[in-house]
Structure formats: structure tokens, C-alpha cells
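Heads up: the structure comes next, in C-alpha cells.
In this view, the complex is presented without one of its protein chains, the others remaining in place.
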Amino acid sequence: MTAINTVAKATGSRLPSWIRYEVTAFAVVAALGMVGYLLFPYDLALLTRIIAVTFLILSLDLVTGYAGVVTLGQAAIFGVAAYAVGNACLAGITDPVILLGVGIVAGVMMGLLSGVLISRFSALPQLVISIAFGQLIAALANKLSQFTGGSDGLAGFMPSAVLGVFEFDLFGRTSFGFSLVVLAVVLALLLRFVQSPFGLMCRGIRDDALRARMIGTAVYPRLIIMYGVSGAVAGVGGALAAINVGVVSLHSVSFELSAEALVMLVIGGAGHLWGALLGSVLFQLFGHFVGSTNPFHWLTIVGATLVLITLFAPKGLYAAAVSAVSKFRKGRVA
Amino acid sequence: MITILSIAIDALAFGMVLFIISIGLSVMMGLARVVNLAHGAFAMIGGYIASYMLREAGAGFALSTIVAVAGTVAILMPLEFLLYRRLYRSGDAFRQILMTIGLTFLIIGITNSVFGPTSKPIPLPDALSGPLDIGFRMVPAHYVLVIGCGAITALGLWFLLDKTQFGTRIRATVDNAAMAEALGIRTEILYAATFALAVGLAALGGVLGAQLLPIEPYYAMRYMVIFLVVVSVGGAGSIIGALAASLVLGLASTVGKYMAPEFGDFFFYLTVILVVFIFPHGLLGARK
Partner (left out) sequence: MNDLLQLSDVSMSFGGLKVTQDVSFTLRSGDRVGLIGPNGAGKTTLVNLVTGNLAPMSGRILLQGEDVTHAGISHRVRHGLVRTFQITRLFQTLSVADNVALALLQRKGLAMGFLTSATERPEIRDEWTRILHVTGLESRAYDPVSVLAYGEQRLVEIAIALALNPKVLLLDEPAAGIPHEETHRVLDAIAALPADIAILMIEHDIDLVFRFASRVLVLANGKLICDGTPETVAANDEVRSAYLGSYANDRRSA
């Protein structure tokens, strides 16, 4: 994984800047997709689920890793987008690309609302509001069973063929390919976005919000906008989850998913898009194999990993790997 | 009228349970500035031990409660030395949150591997399980115990923090830790003692509150949030604040459950959001 990134970066830096991020994103996603297909040809549904949740982790990285807002309520955005897409599909909007748009719109709206509530505060009140907001949405989802199916989940919707050509098949090949393409596109956009003036300003706000104010930045509105962008990304994930699985459950708006998302981000490395990708893939792959045998052993392993990471690699595996690689290179040069 | 009174009594009992469990977290956060999401897991360990003592070892209620409190403190003190000590006053809230979430997962995983993944009822002794006549009304007897213990905890902590030398040292350290150390206060002992107190109260609340917050495998995660909310709403380190917050939130939760049970925790969390917006520095916090 890190090797792929390093290669991608090495080739990326030689590319002209106007296409650098697109080539990098498509190369990495294509490589990952190929490896995944070769390793799990009969479990593409697993890979597709992993990709959908990866968008949630990327969206969390934008607000937490890049803008410094610590939240335990991000799943609310993801889940509401998934429910919106499910309902749209039931209402007759079955084109997957349009459904993606529905997810994005729902995600942006939920993101802006989250931003207005959560980024208003800092420290403990911020965390508490994020949790309360997430739980509020979860309680609503449970109550409004006519839109969510309650604890049974929302099911029975069937998207039509992608671009009118690629029907969703039993083996999940169309879902997998569709998800990979969307991931590559979003990743390319995000790679651009995080080094844009707006992205850089958010990192500045994360470092020191008062300083940002003292160069003339209005901090709160910017965090709300960042939340809107983050909501769009989470909305894409929610839409893909609904389109590919055909069922939206209460888990997708739950506190558990929000907490897991934070864990995945931190294991990979907050503040790096590659870290979010790495954490999401590693956590879910291991979770699938270990967690399905005994959920409590899995929780023990996750808990221990998290404690060890905060003790020994507080910046996450991606940053640890990058610094190890650069040390190794320096060693060889010397 | 009857309904209002029974809602009020339920709310009072629920609020007192929240208070007993949360006040330790509040004092610890005021003193050591550590955001501890694992506090609910501490209460859960107490509940598991008490349930084991009552149902497997055949001990009485009082003895089980004492063993649960002492046992939880004994189990968790090594964590104070190994982990928590690194987090005190570090100013890195993100790291504190992550480590204590990790710890919560670890505790849930281990306790359920050891005791089995089932809910752990804490049967009440006959004296506490029936109704009790308090003159004008019958109330569940264990409510009286819970409310009494809550009141004793509040008074005891007030005495400890306001009237003893230990309390003076704590207040000095809260004000200015560096200055307190310079005056010869051994803050690491103070932190450890307060941590033990916080853990003990959490375990006590976990056992006494088991009728209202049932002990089950995901207890630590399900209620993790509620205790944190009490501290945030009440203001870290304030006994009166925590008491007020516990009662307000206990009321919100109980009224919500009576009036609109199908909405679950909706009104509870709505109250939380409103309170945080109206009182961003806590119910009794100083406005800046």
C-alpha cells in the first residue's frame, strides 16, 4: 500500500501539475482495485462495502484531519444520504448517477447543518454536540420508519443500469467497477482540494484558529463550508452504500459507525487522504475476517491497537510508514 | 397529578444515578483536564463484578457492592500508572479521546470474553425490591437508596473538597498545577487518589443504577456519551453543576420516555444541544 503510494508520488511529481492528481488517483485506485479483485474474486460485495465506507472516512478526514474539528457524529451525514437515495430510488429515480447526485445533495445539506451546530464550539462542548447531533438523527431514523424501515432497514429498491448500459449483476462486478471509478474521481478532486487555498486555510485554522482570525479569516463560516464539502463526500459514500447493497440499516446512522470511522481514520493517519484510505481498507479487511468469528475478540484487538497507536504512532500508520521510508532512504544515501 | 409526581420521582432517581457515576469524571476532568470516554466502562466493570458476586458467588447485596467498588479500583489503578498519567494536562484532547475510546473497546472486549456476552442483571435484595411507603406515596424502595446515596455522595464530596486538607490541595492544583508543585504538593499522588475516587464512584453508580441503566455487553459504549454530556453541561469540576445537569438531563430523559417513548432518546439529546447552545460554559459556568 505504502509502496504503491510512494510509486504514485514518484511518478506524480514528474507529471505536469494540471493532471498530476488525476493520474495519481486513477493509478492508485486501479492498482488497489486489481489487487482486490485478484485476492477476493468471489467477494466483490465486501470490497464494494469497503469502498462505500472509505468515503465516510475521507469525509471525516476533511473535518477532523484537515480542519481540526473532532466529531463523533459523522455517520449521521452518511446514513441520511443513504436513506435519501433509498427513498429516491423507491420513488422511481433509478438512474445510479442521478442517485449519486441525490446522495451528494442530501450529504451537503446534512454537512452544512452539522457544521453550523458542531463547529460553533471547541473542545468538550464540540465533542458533546457532535455526539448529541448524531444520536438525535439516529433516534429520528428509528422513529420515522415510513422513510427508514426502522430496525428492519430500508429495502426493496433496485437501481437501473449505470449509464443505461451496465446492469447491476449478481456477482457485484458492476457495483465494484462503478464504485472504483467514483472513488478515483472523488480522490482526484480531493487531492486538488486539500492543497487549494481553501484547503490550506482549513489546515491553518486547525493549527491555530486565533492566528487565522488575525490574518483576516472568518473561521466559523469556513468550517461550515468545509463541513459542506465533507458532507458531499460522505453523501457519495452513503449513495454508493445504498445503490450497491440495496438495503440501508440503522447501523449507517449509528454512534458505533461514527466511532469506528474515527478509529479507522486515526489508525491510517488523520490529515492525510492516503492515511484515511489506508486505515479504512486495513480496518475493514481485518474486521471482516476477525470480527466475523468473534466480535468481542475483534473489539479487544481494535481497542489494543488504538491504545498502542496513540502511544507509539500518534500520527497514524501512514505518517509512521512515510517517516520510516525516508529514514531508510537517508540511511542508504549515507 | 399522580403521573407528574411519578415522573418527578423517576427523574430524580435517574438523575441521581447519573450524578453518582458522572461526578467522579467531572472532578477528574476539572483536576487533570483529561477527557475520559472510558468512564462508563469503569461503571460497567463494577456492574459485572457485582452481578458475578450476587449470582455466581452467592454473596449479599451490600458485600457485592463493596467488592465491586474495591475490585474495580484495584483493576484500574495499573491503568492510571500506565496510561492515564501520560494524558493529564497534556492539552491534546484528540489523543485523550482516542486512547480512552480504545480503552473502552478493550474493556468491552475483555469483560465479555471473560464473563460471556450476556446481559448481567443485578437482583435486588427483598428489602429493596418492593415498594416503600414514604408517607404520601409508595415508591420503589431502591429509588430511596439511590437518591440517598446520591445526596450522601454530593455532601461527602463537598465536605472532602471544601473542608479537608486534601480538598485544599486539589483546589490549589486545579488553579495552578505548576504553582502547587512548587509549594510541595505531590500532584501525582493527588491525581492517583482522585482517579481512585472517580473509579470507585463510577463502580458504585454502575451497581446502584443497574435497574435504570441495565448492565449489558455494550453498556460502556451505550452510555459513554451520557456521562460526558453531564460533565459538559454541568461544567467540569463543579459538584453543584454536575448535580444540576444530572437532574435536568434525568428529567428530560424521563419526560421523553413517558410522553413519547417511540422517539427514544430524541428529546434527551435535543435538550443537550439546547443547553450547550444556551449555556456554552456549562449550566453554572462563568460567562466570558
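Each chain gets a letter, A and B, in the order it is written, and its residues are counted from 1.
Just so we're on the same page, a contact is a pair of C-beta atoms (placed from the backbone, for glycine too) under 8 Å apart; a residue touches a chain by one contact, two chains touch by 3 or more.
Note that the structure is predicted; figures quoted are calculated from it, not measured.
Here is the thing to keep in mind: the chain we left out touches A in the whole complex.
Considering the whole complex, the residue from A:P159, A:G199 or A:G303 that touches the absent chain is A:G199. Note that of A:T94, A:S122 or A:T217, the residue touching the chain absent from this view is A:T217. For chain A, the residues touching the absent chain in the complete assembly are 17, 189, 192-193, 195-201, 203-204, 207-208, 210-219, 229.
Assume only the chains that are shown with their structure count from here on.
Separating the CA-averaged centres of chain A and chain B is a span of 34 Å. Against chain A, the residues of chain B that register as touching in their complex are 29, 35, 83, 86, 93-95, 97-99, 101-110, 112-113, 117, 217, 221, 225, 228-229, 231-233, 236, 262-266, 269-270, 272-273, 276-277, 280. Interface of chain A with chain B (complex): residues 64, 70, 72, 117, 120-121, 123-125, 127-129, 131-133, 135-136, 139-140, 142-143, 255-256, 259, 262-263, 266, 294, 296-307, 309-311, 314.
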